[in-house]
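Yeah, one chain of the complex is gone here, protein chain that is, but the others are all in their spots.
On to subunit A.
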Amino acid sequence: MIRTTHLPLLVTLGTFVIAFALCAWQYPAIFSTRVAANLLTDNAFLGIAAVGMTFVILSGGIDLSIGSVIAFTGVFLAVILRDTNIHPLAAFALVLVITTAFGAAMGAVIHYLEMPAFIVTLAGMFLARGAAYVLSTDSVPITHEFFSTLQDIYWKAPSGGRFRLIGGVMLLTFIIGAIVAHRTKFGQNVFAMGGGAATARLMGVPLASTTIRIYAISGGLAGLSGIVFSLYTSAGYSLATVGVELDAIAAVVIGGTLLTGGYGFVAGTFFGILIMGLIQTYIVFDGSLSSWWTKIVIGGLLFAFILLQKGLTWATRTGKRQSTGLATPS
């Protein structure tokens, strides 16, 4: 059993190593710290949001609102820094509180109204994107000097790669996320819910508070991701990060987390992000391939990993069915 649950993670790792080896074989220059540093910097906002998505998917839910929440955060920061004299750090704190509360509210609606997470977060997606539009429809530049101070923080590797602050924030988020998911009581509750809400409730898992906390984490991390994105682009734009939720879901699935919930690893999501970043890097290195190949390859990978998961669950289920003698098709 342990082996089957670890298999998706091993396949993800294997895919990454093989993909990286193929890239390196064709373009040896990919083996530089610059590429590694850019891989972290360019995917920082996606990675942070994907950690939140991992929690949501582990619990058997889905959160479609994160792309909009990232855009809202960016516009909110840009507008508030343009119109008031508030310090960016205070603005960060404020926006994190807003997005966390927003996520918690969605969690509460999902639990107390017993509605599918999918449709509730869809409403949240409209609401957050709409709020961003209402704040501003233009791209608002952020010119505060504190932003440039943050953007100038980096650690220069010996061969020239610049590991920036936002890449570090992503790594830290992944580490904390992994500890919370795999080493705390809350993390165990999340896994239990993903395994089956009825069982989890009978086991004494507090469903209400766990659901609300999961979506609060997802909302809060989307807010953090929005802060990182505004540092990355130095602007807030209400049309930015459309469809990031799909990228995040893809990263989580490619990272080996079961979409039905209950099995998965935060670390897997990290490698999912790296694989997606690697595809983009390869297309940049190649120069002749068009960027839409990214979407097709990611779609193909997504499909391959879903098939793999399905094969594994099917294999374990047939084992169980044979032992009980029941012919329930499912």
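The rule we apply is simple: a residue touches a chain if its C-beta (ideal position, glycine included) is under 8 Å from a C-beta of that chain, and two chains touch if they have at least 3 such contacts; residues count from 1.
Just so we're on the same page, contacts and distances are computed from a predicted model.
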The complex's invisible chain, by UniProt name, from "Fe-S-cluster-containing hydrogenase", "ABC transporter permease", "Phosphoribosylformylglycinamidine synthase subunit PurQ" or "4Fe-4S ferredoxin-type domain-containing protein": "ABC transporter permease"
Absent chain, residues of subunit A that touch it: 60-62, 109, 112-120, 122-127, 129-131, 133-134, 137, 193, 196-198, 246, 249-250, 253, 259-261, 290, 292-296, 298-300, 302-303, 306-307, 310, 328-330
